[in-house]
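A single protein chain has been omitted; all remaining protein chains appear in their positions.
For chain A:
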Amino acid sequence: MLYVRLIAMRLLKAVVVLFLIVIFNFVLIQLAPGDPAAILAGEAGATDEEFLRQLRERFGLDQPLYVQLWHYLSGIATLDFGWSYRQGMPVLDLILARLPATLLLTGTAFVLSLALGIVLGSMAAARVKKPSGSLIMALALIFYATPLFWVALMAVVLFSVYLGWLPAYGMYTVGAGHTGFALVLDVAKHLVLPATTLALFFMAIYTRMTRASMLEASQQDYVKTARAKGLSPRVIQRRHILRNALLPIITLAGLQAGQMVGGAILTETVFAWPGIGRLMFEALQQRDYNLLLGIFFFSAALVIVFNIITDLVYRLADPRIKEAS
């Protein structure tokens, strides 16, 4: 019952926040230099006044800003996100077509980074003064500090060009006509490089955080008590230390999950993954306002949803956190 009320309250707030975000984004985008009609005309390499007039009229760009904003807001109220100037399709269709690819990629990367990060971090914490522990930390530092696009390109050079093990780009083999299990396998193969690339950075953070936070927890009195009781080190590590060390990691995981849509631009571009990040980048370059606003809206909504989920998980992990927070 408590949860239901909590969620309802949060959703109500979310609507207000989203409304403000939409208005803010709308104004912000108008401040960017560049006129969508001129860009479309420029792409065509040929233009005349008539052409520009047609474009502006068709997309309502000739109307005052407040009228455009009103149209946009009343559209959103009915889940109509408008029309993409450049792609010539409804924004909602475009986003829904690309969302699954992004969720698959970032979801996989999320799970991968969280799982590996926690495992590696725990290992490093357990091997604090051993070379193996130092090695893990060194690797984590390298992956933390290396730019994502460079990692991606090097991964392609090694695994795709040099060794030829994994496909370098795309989501499935074009023209192969795979179905069923073969298709799943094909997509999985294509997923390896981009998902790993995307996962490395957060994996490094989780590793470092897990280790630090576990080392801190291991100094607590309850751990000493557990040791005095004669529990095995493994059980102490898992039940007493790790569980208590998880809270900061949940915070960070919540943030990462929220970034899942926006954060994949680079990876999606390098690996030609047909997701939202790329769509957003292209929309930005084309000044495709409606599409850009639509993607902002979805990203914002996703961040809000994951914030709510994070709060709920907090409560599960540590029952001491009450509704008051």
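Assume a contact is a pair of C-beta atoms (placed from the backbone, for glycine too) under 8 Å apart; a residue touches a chain by one contact, two chains touch by 3 or more; residues count from 1.
Convention: contacts and distances are computed from a predicted model.
UniProt lists the omitted chain of the complex under the protein name "ABC transporter substrate-binding protein" (options: "FAD-dependent tricarballylate dehydrogenase TcuA", "p-cumate dioxygenase large subunit", "Dihydroxyacetone kinase subunit DhaK" or "ABC transporter substrate-binding protein").
The residue from A:171, A:236, A:250 or A:293 that touches the chain not shown here is A:171.
From the options A:63, A:269 or A:307, the residue with contact to the chain not on display is A:269. In the complete complex, the hidden chain is touched by one of A:67, A:97 or A:135, namely A:97.
The hidden chain makes contact, of the residues A:30, A:74, A:225 or A:285, with A:285. Counting the whole complex, the residues of chain A in touch with the unshown chain are 32-35, 38-52, 54, 58, 86-88, 94, 97-98, 101, 153, 156-157, 160-161, 164, 167-172, 174-175, 268-272, 274-275, 278-279, 281-282, 285-287.
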